[in-house]
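Notes follow the structure.
What you see is the complex with one protein chain gone and the rest in place.
Coming up: chain A.
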Amino acid sequence: MEDTTSLEQEKENKEQEEAEKPWERKIPSSSQDSEPASSDPWEVEQGREIGPPPKNSPPRSPQSKDSTYLDDLRTPASPSHSSPRELSFIPSVLALAKQNLAIPSPSDRTTNEIPEAGKLHPDLLEQPSDKKEPIQHHSSQPEGNTCQLPQQPKPLLQRMRNVSHNDKPKGQRFDVFQEEDSNSNYGLDQTEPGASEAAPSMLETAIRNAKAYLLKTSSRSGFNVYDHLSNVLTKILDERPEDAVDIIENISQDVKMEHFNKKLDTLQNENEMLPTYEIAEKQKVLFLHGHLEGADQELEEEIVENSLPNIMESAFYFEQAGIGLGTDETYRIFLAFKQLTDTHPIQRCRFWGKILGVEMNYIVAEVELREGEDEEEVEEEDMAEERDNGESETDEDEEDELPKSFYKAPPVIPKEESRTGANKYVYFVCNEPGRPWVKLPSVTPAQIVVARKIKKFFTGRLDAPIISYPPFPGNESNYLRAQIARISAGTHVSPLGFYQFNEEEGEEEEEPEGGRDSFEENPDFEGIQVTDLVESLSNWVHHVQHILPQGRCNWFNPVQKNEEEEEEDEGKEEEKGEESDYIEQEVGPLLLTPISEDTEIQTIPPWTTRLSSNLIPQYAIAVLRSNLWPGAYAFSNGKKFENFYIGWGHKYSVDNYTPPVPPPVHLEYSSGPEVTEMDDPSVEQEQAFKAAQEAAALASEENEETEEDEDEEDDYD
């Protein structure tokens, strides 16, 4: 910038000098004319006014005059003597203004014009920053040619006014001045001419004082007004923002901030950017992954083709319905899935959805592992049982001392085997594509039962505790798993006929009870018209088993093991629990039941169907939105279908959540002689009692034999 300006500056200087000639010729004359006007009182006043810059805000009138001046300058109709000036004036002034600001101490020759430039450019740029005019004007003067100094302030102003009235004869100029000055209230020459001899030195000192004041360094920040203003103006002229005056405060602030930024950069930048690079680095691995394994790609493909779902394709369909993550994010997830299928023995997997958390989100993959790959589950179950046992053991230790609780925990309902019921699939989650996939533990019925009673936000940390009432058995990973199971059971639907029960395979014990739980794709499925799918909910069926109130998909009869615990069991079952004393078997809707049979949520239908586009219905797809689990969607184009969930992982209810009431308080011990408080017996009573006891002892001795006889008789009955 400075180079160009210096080049320009040279050029402009020449022009300026040329253009200046008429001025110079004129200046002496006018200044001489007005010599008496530049008197001591004026200087003093001016100095005072400049002194505190904020006060020195002249009224609006000069501005308007300046603008008329500008107009005049631009109109070619102005008289001949101003026209040569006019041509070179505007550009030169601008250039000089720049130059002046960029280089605070320019050479002698140019400084003479600088005040002018400083004065004029704001007008040219249409920014009436009144404050700056006088400051620029005066402060730069002392550096100028001292010979002209005494004359300068005045002539400048005069010229300003002159030009606006330059159609008037030259001879009248002085008069014009007098009039104008008195009108314009510019604070320059209300005073009458005084002693002209002392003027130069006084003016000079006043100017020096003013500049010295402006250059005074702030004790707090170390800046001064002079430099700051020149920086601000440089910035404005460099950047040329629109309507700069509207944002001059901010520019001023920015200029100040720049001083600080440099210092902070070294302190802050490193830390701030670290996570950005970290995740970028991790995701880079995803993108590189394909290339690294180029060698055994053929081998890989066989597996990959089976297991890796075409997420982009389903994302495309969901996008038609206005659902889904951005293309970019989806692709990253896609890559993350590739990583998952490459690193784990996976038979089949599916993008289940995304669960939003308070701190982080979960991306959930539904996975079917290859045969024989699922173990390690047993340990967890044992842990849970041990915990329960532990509690009862501690009770037994203190048995002899304290009264024993009659409460017996309801029997623990065993969790379902992997690959059946709620544990049919294994779920992997990760917070962000590129981060490690974590396998969720399989779900226990108790977790599902409690999850139904609580409503908590996910945090995004799998090990976060769930603090709730009733207490949740496990941490967030378990809760997440339970919610996933519930959402899947409630919202995974497919078009009617897509799946069929497989005939040959059937588990004998289960079939009569919970309905068949295995199905296969129907090879003969011919697709359903999209309009039919939209119009009738009976064309959609659930293909995930309903979870019974017990927390299992296949009913487990707790009575088989220990029959005494029958009575306690009622409390355990809620929600549709049609439990009599005999524990009736819980029955849910069978697998592949049409969703038209789903229950309503207080007059709100459980599903909303929509055609993805009304504008072009012939290529639209059917979209199903669950109202029970907001965020659960399904689409079908007649042949293909997919389910997807994105949301907070909570069930919808019309009424607000009410935490369950605590169970009823146990009854007090029945009041009897052992636990009732009585008055201490008086001495007479004690003696009477003693006497009565002795009498009774005597009597009992006699009676004993007869009682025993009776007992024996009873036994023999």
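Definition applied: a contact is a pair of C-beta atoms (placed from the backbone, for glycine too) under 8 Å apart; a residue touches a chain by one contact, two chains touch by 3 or more; residues count from 1.
Simple rule for what comes next: contacts and distances are computed from a predicted model.
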{"item": "Listed names \"Radial spoke head protein 9 homolog\", \"Spindle assembly checkpoint protein\", \"GMP reductase\" or \"NADH dehydrogenase subunit 9\", with the criterion being the UniProt name of the chain not displayed", "value": "\"Radial spoke head protein 9 homolog\""}
{"item": "Touch criterion as defined above, residue of A:212, A:280 or A:312 at the omitted chain", "value": "A:280"}
{"item": "Residue in contact with the excluded chain [from A:201, A:217 or A:250]", "value": "A:250"}
{"item": "For chain A, residues in touch with the removed chain", "value": "241, 246-247, 249-251, 254, 268, 272-273, 275-280, 283, 319-329, 354, 356-361, 455-457, 602-605, 608, 612-616, 625, 627, 630-631, 646-648, 650, 652, 654-657, 659"}
